[in-house]
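Pasting in a structure now, in structure tokens, and then I'll have a few things to ask.
Note that this complex is displayed minus one protein chain, with the remaining chains in position.
== chain A ==
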Amino acid sequence: MTAIWSGLRSGLAAATALTMTTVLPAFAETTITAVMHSGLRVLDPVITTAHITRDNAFMIFDTLVALDEDFVVQPQMASFEVSEDGLSYTFTLRDGLKWHDGGEVTPADCIASMKRWMQRDGGGQMIEARMESLEATGDNSFELTLTEPFPYTLEAMAKPSGLALFMMPERLASTPANEPIPEMIGSGPFKFVQDEFQPGVKVVYEKNEDYVPAEGPQSWFAGAKDVKVDRVEWVTMPDAQTSLNALMNGEIDFLEQVPVDLLPLLEGMPGLQNQVLAPLGYVTIGRMNFLHPPFDDPKIRQAAKLALSQEDVLTALIGNPDYFKVCGAIFGCDTPFEFSDGSESLTSGGDIEAAKALLEEAGYDGTPVVLMQPTDVVTLTAQPIVAAQALREAGFTVDMQPMDWQTLVTRRASQADPADGGWNLFFTNWIVPEVSNPLANIMLPGRGDDAWFGWPTDETMNGLLDDFASAAELEDQKAAAQQIQARVMENVNYIHLGQYFNPSAWSDSLTGITEAPFPVFWGVEKEG
């Protein structure tokens, strides 16, 4: 109601404001105005895996440990020691850590944050399943003790996406994991300005003057998070052309995603530059429903995989080959677990004839493939169209059903028969760090009803994931990852359709922008 009156007053106050012009002292505040990939609406980073919520959380909250650009776990809020038997992890908080409300960061805060995260995150649940104790061992240290070695522990705690592990004051971390935290108090490099937050419209951050950066060079989410501006404002713009116009007109400083087809507009524009800041980019995938015909038959899943070509899909999706990569590795190219076993047909244009032969051998009876096509997400509209055509050429009957994305995410949770409100196939995208580790890749577990949508039951895969989880050495992990890659291609747990990249663009007035899986604003300076 206050907002109604303030709005009503605004018109009247305007005239007064004009006549009461006062001379204000010069104040050289630097503000970066950025347009991110979507509007921020959900604030709690434990409730949702939405990328914009994660990005917002990295501004406000800090993490105990962090992943650097070499995929190595580094200390962030805490240094860590692992016992020789791999059962005990001791974390020691660095000096000077404070919450935005002035309170000191304590082990109790970190323990509460970890426990809340463990209720929601897959990696956290794996740790919790092996956890013997998690308790403070001093004023600035605490210890996690496991019942069996779990080498993935630190990586799960450091992973930047999915549900990243953020530290919150105990009073916030005590909120049930399925209810949103009531305020945004972190210990990170920026403070959230609650009064200026407009969901879906604008988010404002102020520099946290009390922040003590970690030591070491900045690398992804590790190292020093030096804030070099006073404010950062994220403004939501629903129209891509408008955000590009705003950048060209100097009204914003940074644009996270420039549609590739609009990039030519930036060519030759003085004062602007563009670059792919997330060199790992995204993967696009197709997921089948294992519960219903025709994809309950592994041969028919194989036939569908044979029909598809990464290049066809990526060309329709992105167009410019500079911004996509045909890549057979389900864990992403240029990652530690890059293997391409079994992906030959996908990366060499598909094999329609082989698909036809396999379909005949499997005795496909023409059962329609209900393919859900989202019409309101630009990065997901092309895949179903290309796939439908390829599947039809291979002999499938395809029933492509257009719908908005929210209808799709609701419907994909249905295990009903495809003819009765269920489904057979949909497509989605992930950032590469979300799939680059077998234990973080949510599409892999074959736990039937407890698996991700599509509900595969795959004991072979579960065994391989256990092998990976228990492998202490990188070489052993690689061996397990390679087997997982081959199993995905053999059993078609999902269809890996390659990698693509989104260029970002920004004004020359910004310096210090670095590569990372998603934009970070520490280390960035603004002239003028």
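Brief remarks on what is shown
We adopt the following convention: a residue touches a chain if its C-beta (ideal position, glycine included) is under 8 Å from a C-beta of that chain, and two chains touch if they have at least 3 such contacts; residues count from 1.
What we mean here is this: contacts and distances are computed from a predicted model.
The protein name that UniProt records for the chain not on display, among "ABC transporter permease", "Rod shape-determining protein MreD", "Phosphoribosylformylglycinamidine synthase subunit PurQ" or "Heme exporter protein B", is "ABC transporter permease". Among A:404, A:466 or A:508, only A:404 touches the chain left out of the display.
The chain that is not drawn here is touched, among residues A:120, A:171, A:392 or A:478, by A:120.
From the options A:340, A:428 or A:491, the residue with contact to the chain not on display is A:428. In the complete complex, the residue from A:42, A:136 or A:333 that touches the missing chain is A:42. The missing chain, though absent from the display, is touched by one residue of A:102, A:238, A:366 or A:528; that residue is A:238. Contact residues of chain A toward the unshown chain are 1-4, 6-7, 9-11, 13-15, 17-18, 39, 41-43, 47-50, 53, 120, 122, 162-163, 176, 178-180, 198-202, 235-239, 241-243, 245-246, 248-249, 251, 376, 403-407, 409-411, 413, 428, 430, 434, 442, 449-450, 452-453.
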